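The structure appears right after this line, and notes come after that.
For this view, one protein chain was removed and the others were kept in their places.
Letters A and B name the chains as they come in the text, with residue numbers starting at 1 for each one.
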Amino acid sequence: MRKREVSLFLLIGGGVAVLGHALLAMLIGAGVGADLANAIQIVLTLQLSFLAHDFLTWRRHTFDRAARRYGRWWRFQTARGASAVLSLVGFPFLAPVVGIAPAYWGLLITGTVANFCTDRFWSFTHHKSRTSMPTPPVASRLARPATRAALVGAVLAMLALAVVFVDAFLVVVSLFMLLVAVTTLAFQLYKWWRPENNDPGRYGDPDAPQLPGVILVPMRHEEAVAGHTLERLANLDHPDYWVMPIIDHPDDPGTAAIAHAKAAEYPDRVLVAAYPEDTDVHNKPIGLNAAVRLLEETGIDYEWIGIADAEDLFHAGLLRMVDYRFRHTGAGIVQCGVQLMNFSAHPAQLPLPAGRLPRLRRWLRANASGWWRAANVLEYYKWFQSRLKLQAAAKVMPLGGNTVFFRRRFLDALHMRYGASWDEDCLTEDCKIGIVASVLGYSVDVVYIDEMVTREETPDTLGGLVRQRVRWMQGFIQVFTQGEWLELPRPWQKVLAVYVLGFQFFQAFAIVFAPFALALAVGHKSPVAVALLATIPLGLGLLTTALDLQMLHQFGRTFEQKVRLRDYLGVALGAYPYQVMLSVAGLWALLRHLRGRNNWVKTTHSGAHLTAPGHVDARVLAPSEAA
Amino acid sequence: MTGRYRRLVAGMVTIAALGVGCGRQPDTSLHPDPPNIRYAPLRHPFHDATLYVDTNTATTRWQKAHGADWLDPITSRPQARWINSPRDLAGVPRMVTRAKDRGELPVFVAYYIPNRGCTDFKQGAPDAAAYDAYLRDLVDALGAVSSVIVLEPDAATADCYNAGRGKLLARAVKALTSAGHSVYLDAGHSRWRSPGEIATRLLQSGIADAEGFAVNVANRQTTTDSYRWGLELSDLVGDRDFIIDTSRNGSGPPPDDPGRDDEWCNPRRQALGAPPQITHRPHLAALLWIKAPGESDGKCGGEHTYLFSPTQASNLIAAARWLPQAERAAARSAS
Partner (left out) sequence: MTDATLDLPDITENARAPSLRRQIRRGAQTWIARHLISLVILLALLALVGAVHGIGMSTFPGYVDDPGTYLSQAWSLQYEHRLSPYSYFYDHAPAGWIQIAAWSGLTNGFDRYDSAIAFGNECMLIAKLVSMALLFVLGRRLGFGRIAATGAALLFGLCPLELVYGRWTFLDNLVTPWLLLAFVLTYSPRRSIGAAVGAAMAFGMAALTKETALVLLPAFGWAVLQNLDRRNRPQVLVTSVFAGAFLMGLYPLFALLKGELLPGPGHNSLIGTAIWQLAGRAASGSVLDPDSATADQLHGWLQYDRWLLLLGLAAIPVALLVRRLRPVALVLIIQWLVMVRGGYVPFMHVINLLPWSALLVAGAVSTIAGNPTLVPPGWLRAASGAAHRARVGVAVLLTLGLVTVTTVSWAPRLRPMMTVTQEQPLHSATTWLADNVPRNKVIVVHDSIWTDLVHRYGFNPRPIMIYKLDSDPAVRDNLGRVDYLVVPDWYYRTGDAAQKYPTLVEARKHAVAVATFGAGTDRVQIYRVSDHWKPPT
């Protein structure tokens, strides 16, 4: 079958070419101008070849589909036109490099192959309708060795082109970096875009709470903070809710003991759920699903489920606001703000490292880590205030992780679709749920109120941050490969979903590469326009840093923390290294994914945020107690 | 279906447009207007001609009267006959008859323009009518002998040149050329006015009908400089031919003395220029002696007459390097 198509394709192509030449000669002989004759000849031969291919070569695909010929015709014209234009454009570039004859034949052969492929796979095929069986997930398609080889080949070809046509490469890369930089700015500025979005009273005034709910708190080796967290969670301002710590009893007796103690203290508030024994993988989704099953069994009435991390400190009035927002906006998910608080480490908060000169090393470590802590804090600040809102508005919604509340209806829909509310194979379950919400049509409400944010801490060490990021990025990759985003109803939403999922990678690589692009432009003596284009992403990067500085100032004012000059310097000078770090994390995540290592890498907490100022609570653990 | 139809048409148009190509060629077609100046064809009067040696000049008469053979370098060579007033017309017929008998080409200088020399009409013809009469008489006197006429030295170049004078000169050119003579309008010399200015004046003065123009009349600019200037000017007036007066430019122009403004008048250093000859250089018809060598420039430079002065003649001959030493010595010893 394939051979027949190929031979017919070549035959018809050759025949039409000869006809076209004859037509051209005839027209010119009749006195028509050369340009006009060429145009007429091109148009007529295109139509001829379309008809011939439609009836002969691709008969198998087009049989009995006469009604959709117009679509085929349109695709055919576009594909052939594009390939012709590319050949036209490519020839003057290639000819000086490889010689006229190789360029000509190379383009001809490439063009023929490309035309055949577009004919075969696009112009003359018809997609199956939507009501048919679902397409196989992207992962399996990506796993095929042919696809992998094609991807690798495409990447190599692009690199080769980049080396040969440096200017064009620079233009393309600069445009892409410009897009990334503009998106970064849009994410950063969305909240402040209109003054109304920044109005203190924009969320409304919560009235009496009406919805019962449950807060799930997965815990693992959290002896330092478990008790305090559960204590606080149990005392929130809401009449009807449960707190369910999820603990793996055999692995984690210490935390289990604390949890059961709290359950005993607050019998109709705290209920301990056991992590299922019959799995050897430990991750959050399994625990959450087990907790939900326990809820079913015990018959507790709940309208919403909230997720809290072991170190989260909810604001007392948070649940009232969540309740109000659920009823007021009809959202399926309410995402509340999470904020890292420690943008500069105080030496006293860090543990004394073992070895020589411990105090000096601790002081050094504290002061030298300010840059990435501040960047991390600002990241959360921007993410929860601004970026999540923009994503919610665009209905492409990776979520934030914790302090997220799900409506029962939504969880039931998930259960119906996937058999379980949380995907137990995924590393970051929260990311995928956001996409699925868009797919299913549930809106997300993002609530960020300065006083009510959940306060968290930055990881202890840079290594910890990197590991955290590796986990998150791997999660994004997993969500991408699982292909849920393909179910999004509109094409632009699909594109947006891929862009947002991959944005962390794009952003990191783009910012890291920006100075090199400019150096390359200047060193290669590209046209000035190209060099100017390459400076724009750098300029936008500077703007981002300037806005970061202003945001740090605002952060300090809001949360009543003193921001010193060295913190500002850390933000300004550490912006680029931070993106380098993120690139490293991205690469590491990619490698881990390709090697198939998906286990859960946990970050340790030391309770540093508990002693942060501005903390509204009576009982504060002393650092020695926490340690 | 209308949306689809529109897309169909748009698609075909785009494809066709791509095929036609773009860019336009500049329009280099020339459609020269008919020339607004019609130049009369050149007659080349000096071609294959011999110049007439005038035996009735002031120099010859003085030579005869004083037996000064040392004046031979001047008297044996052709020079132009100046017709400064209607009285001078009397000797013309005999001259042209003699020239015709010998088959030689006479050269005349008409020098009677009204307000000649910008002297407030004290010199030259009293008015245009008198000038026209003079011309008619000149034509009559010349008869059927085709001559070369240098028309009005310093007329077109004068400060008092105006449109009226231009018209007058044009009439003169027409009158003379229609009678079969070749007219060379005087154009001044290379150190006075710019070629552009002279060209404009000459065009107003009828150079289109004339054979050409005369350069360096009564002046002493070098032949090279005069030729360069004349070439420039010739290009601006329809490639007319020109003649250069080489009577006294053998030593070039006298050096410019900022303290005096009459250093041009009978200078000490002057010499006979190239002898009169027909030349074949582009546009240069001939080198002529138009100003009579030996005639004083005026009552200045040690002279008290406008007429022939033997001092001037001997200076000219003695300094002429192209003359044999004997003749030069003879002139030197004679003064």
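Simple rule for what comes next: contacts are C-beta pairs under 8 Å (C-beta built on N, C-alpha and C of every residue); 3 or more make two chains touch, one makes a residue touch a chain.
Here the structure is a predicted model, which means the values were calculated and not measured.
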Chains on display which the left-out chain touches in the complete complex: A, B
Of A:Trp105, A:Phe121 or A:Trp193, the residue in touch with the unshown chain: A:Trp193
Full-complex contact with the absent chain, from A:Gly20, A:Pro218 or A:Gly332: A:Gly332
Residue touching the undisplayed chain, where the options are B:Val237, B:Ile278, B:Ala292 or B:Ala319: B:Val237
Selected from A:Arg2, A:Arg356 or A:Arg490 as touching the chain missing from the view: A:Arg490
Listed residues A:Phe9, A:Phe314, A:Phe343 or A:Tyr442, member touching the removed chain: A:Tyr442
Touch with the omitted chain, as defined above, among A:Leu159, A:Ala368, A:Ala393 or A:Ala546: A:Ala546
Hidden partner chain, residues of chain B it touches: 24-28, 30-33, 194-197, 199-200, 203, 228, 231-237
Residue ranges of chain A at the interface with the undisplayed chain: 185, 189, 192-199, 210-212, 240, 301, 303, 326-327, 330, 332, 395, 407, 409-410, 413, 438-443, 489-490, 492, 522, 528, 531-532, 535-536, 539, 542-543, 546-547, 550, 554
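The rule we apply is simple: only the chains that are shown with their structure count from here on.
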Between chain A and chain B, centroid-to-centroid distance (C-alpha), Å: 94
